[in-house]
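The other protein chains are all here in position, but one chain of the complex has been omitted.
Our next item is chain A:
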Amino acid sequence: AAGMQAAKSPFSTTEKPTPLSDVKSYNNFYEFGPGKADPAANADALTTAPWRVSVEGLAARPGEFDLEDFMKPYALEERIYRMRCVEGWSMVVPWVGFPLAEVLKKAEPLGAAKFVAFESLSRPEEMPGQRGLFQLLDWPYVEGLRLDEAMHPLTILAVGLYGEALPNQNGAPLRLVVPWKYGFKSIKSIVRIRLVEKQPPTSWNKQAAGEYGFYSNVNPNVDHPRWSQATERRIGEGGLFAKRRPTLMFNGYAEEVASLYSGMNLQKLF
């Protein structure tokens, strides 16, 4: 893939990025299988060009675009973010993308719009996880954010990482990145962005409502019902004897995002 020119961002962490080989080989992307190595093994089959994406729903200027046209108005930025998986591991990824807020502003949300619903590609012929008798989730994968979360400057749509176009296994060609939430909120291979009035359904919440909430903010004080969220293991760091590191509130982005949730009971609205 061609190199991507991206401006540095003050939102980037100075922590050491996870090696590209790990970022590309250790993925959760159930459309390509449940194993961590499955996406890297199976995602080559995905056709990412041409790619259509629509912005629709409660917006004054909805539209459907080819990906190139969709991206063209926005300046690319490099955002080096921590990524914390709900399973208890984390990475640091240098994403390339642009703020979701710019996309939404351009669409001009109507007053009634309170949430943003996202939808991934459904294409069983290229996605083995969407075929067969037993499927782990309902397809297409869907996710959602409250409008103020979606408009937050940390929230981006990514089209690349490490200065290159997104590898298929990382959610090519267009994915969401919400760094203060568990990784599964950052929906991959997006085809639809919809402004809506009511809180939209989300895939893991539909699968196990008691385990995965709508908000799914990284929170060391609210455990997953089956395992602790107090610590995490940083991928590609120090081999067998590396220590776990403490998980930070809002994945270390509390200063930027805590105000979005003031007055909310985060134990209940996990």
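Simple rule for what comes next: contacts are C-beta pairs under 8 Å (C-beta built on N, C-alpha and C of every residue); 3 or more make two chains touch, one makes a residue touch a chain; residues count from 1.
To be clear about the criterion, contacts and distances are computed from a predicted model.
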Notebook entry, point to check: According to its UniProt record, what is the protein name of the omitted chain, chosen from "ATPase", "Molybdopterin synthase sulfur carrier subunit", "Protein-methionine-sulfoxide reductase heme-binding subunit MsrQ" or "Nucleoside ABC transporter permease protein NupB"?
Noted result: "Protein-methionine-sulfoxide reductase heme-binding subunit MsrQ"
Checklist line | Hidden partner chain, touching residue among A:Gln5, A:Thr47 or A:Ser228 | finding: A:Ser228
Notebook entry, point to check: Please identify, in ascending order, the residues of chain A that touch the omitted chain?
Noted result: 22, 25-26, 30, 34-36, 86-87, 89, 134, 136-137, 204, 207-208, 226-228, 233, 235-236, 239-244
